[in-house]
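Every protein chain except one is present and positioned as in the full complex.
Showing subunit A:
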Amino acid sequence: MASLRDIKGRITSTKKTKQITKAMEMVSASKLNRAEQNAKKFVPYSEKIQEVVASIAQGGGDASHPMLEARDVKKTGYLVITSDRGLAGAFNSSILRKVYQQIRSKHTSADEYTLITIGRIGRDFFRKRNMPVDMDITGISDQPDFSDIKDIASDTVQLYTDERIDQLYIYYNHYVSAITQEVTEKKILPLTDLNKEGKASQSSYEYEPNQEEILEVLLPQYAESLIYGALLDSKASEHAARMTAMKSATDNADDLIGDLTLSYNRARQAAITQEITEIVGGAAALE
């Protein structure tokens, strides 16, 4: 049986860990709040841009753009959004597992795909497995601005425009609620299923100077906005996942402290009983 001092030491250290996890839980809770607000602020922009894109795609019969047309797939791009830091439960592992399985089942050689990672955990995961990481960005703040992500988003879209990749998938954790996050796979490029998404506005537009040039500006911006939207969604999920993970860590620490306190008291009682027995035994021997 562990000595009294050992148990006491474990209780103190568990209490300290609990303080930390409790603090992290509260920090994540407030960050989650902010991330939710950010995601909300982005909604008007994404709705509007989707509306305009859909109305152009539906309205104009002759409008064509490389981004709207599917071509033979020689190389696939995967944009994977993870976090920079761990301690967020299954947040990173579930997404990485999904991407890894997808790649393993779809591709036989490393020439057929490339990875673009946002977040350190994802980058390290794929690098360690010798998988091609074309671009990566780390150190995105918890409240990302569009400018933080602009470069990698436009570079990714550029990869498609330059025909270095022929389709682009994005993987991220979709924020459902504070306790549920869903690994989501979304095809971003080519934009073939535009007509199904969103409602087009009733009015038909006049295009200045013409549809092609509008699409030239609009579609990359639309694709970038989808990436940014996914990032905001993923940030909210990250904080939610971390909050939940830290909450269960705090609960576990509570249980552990309870168990340890019980065995501490038991050991203390046993020690006292033993002492009394010794004294009584000693006194009996003297008589």
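Assorted remarks:
As a convention for this text, a residue touches a chain if its C-beta (ideal position, glycine included) is under 8 Å from a C-beta of that chain, and two chains touch if they have at least 3 such contacts; residues count from 1.
Keep this in mind: contacts and distances are computed from a predicted model.
Taken from the listed names "ATP synthase epsilon chain", "Cytochrome bd menaquinol oxidase subunit II", "Phosphonates import ATP-binding protein PhnC" or "Branched-chain amino acid ABC transporter permease", the protein name that UniProt assigns to the chain not shown is "ATP synthase epsilon chain". Screening A:218, A:236, A:249 or A:267 against the full complex identifies A:218 as the residue touching the chain left out.
Within the whole complex, the absent chain has one touching residue among A:204, A:248 or A:269, and that is A:204. Taking the complete complex into account, residues 38, 41-42, 44-46, 48-49, 52, 56, 145-147, 150, 203-209, 213-214, 216-218, 221, 224-225, 228 of subunit A touch the chain not shown.
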